[in-house]
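A single protein chain has been omitted; all remaining protein chains appear in their positions.
Moving on, here comes chain A:
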Amino acid sequence: MGRIPLVLLACGSFNPITNQHMRLFELARDHMHHTGRFQVVGGIVSPVSDSYGKRGLAPAQHRVAMARLALHGSGWVTVDDWESRQPDWTETVVTLRHHLQKLLGQQPSAADLQMPHSSLEGSSEPPQLKLLCGADFLDTFRVPGLWRAEHVEELVGRFGLVCVSRGDLQADRAVHESDTLFRHRHNIFLVREWVRNETSATEIRRALRRGLSVKYLLPDAVIDYVREHQLYTWQSEQRNKDAVLRPLGQQGAPSEPLNDS
């Protein structure tokens, strides 16, 4: 068949995980499969570590637990807590490298990779790992000091992006306006969901603080977990209020912003 086995990795806060996060995987899988070139064999949710320093970030153990509850019934997406257990924040590229190494170093058996046994059989191509993200992710490349230029290069050159957005050309524009992204446009897959479907975790947390219902926006099991542990309150939203986002602190003086348009 010659399809390339593909694993999709999503990095993020997952604070908390929502139905929309899980939709990204579904949409991406359909799209990549329909290109005729890929066979999506797995998905990985990789919650960021607590040292990321984002405002209102709930403890990693909870975010991992909620993601596991949410993906309990999924046949192909799993949660990996490696990134969340690292002592310091991990650059996206480092996380990708770790997971690719794990993917390549393993024997393609169903037990190891939690995938259908047949998925890697009959394929002479080595598996690939691509980063799954939303359209706003592409715009973060332009934030001064947030990304190292060489990392962006490695991200889109060596790995590749699967970017899910509405059909509003925001992602297209971001690729067009960056020479680096443009150069690797064949490794950037733009997936469109033509209807608006934006359930942001920020709004979910706000609703939870105010005692409003979020049922049907995230799995019931996750909502129950949030209530049991009283995770999202006014106090919890104050966490990291005055902290500097770790990537900005770590990388010191802002490097050249990717404003090479």
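Keep this in mind: a residue touches a chain if its C-beta (ideal position, glycine included) is under 8 Å from a C-beta of that chain, and two chains touch if they have at least 3 such contacts; residues count from 1.
Rule of thumb we're sticking to: contacts and distances are computed from a predicted model.
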The chain not rendered here carries, per UniProt and among "U6 snRNA-associated Sm-like protein LSm7", "Nicotinamide-nucleotide adenylyltransferase", "Chloride channel protein" or "Translation initiation factor eIF2B subunit gamma", the name "Nicotinamide-nucleotide adenylyltransferase"
Contact with the hidden chain (one of A:Gly36, A:Gly73, A:Pro87 or A:Gly105): A:Gly73
Sort through A:Leu6, A:Leu27 or A:Leu190 and give me the one touching the missing partner chain. A:Leu27
Which residue numbers on chain A touch the omitted chain? 19-20, 22-23, 26-27, 29-30, 73, 194-200, 203, 207-208, 211-217, 220, 223-224, 227, 230
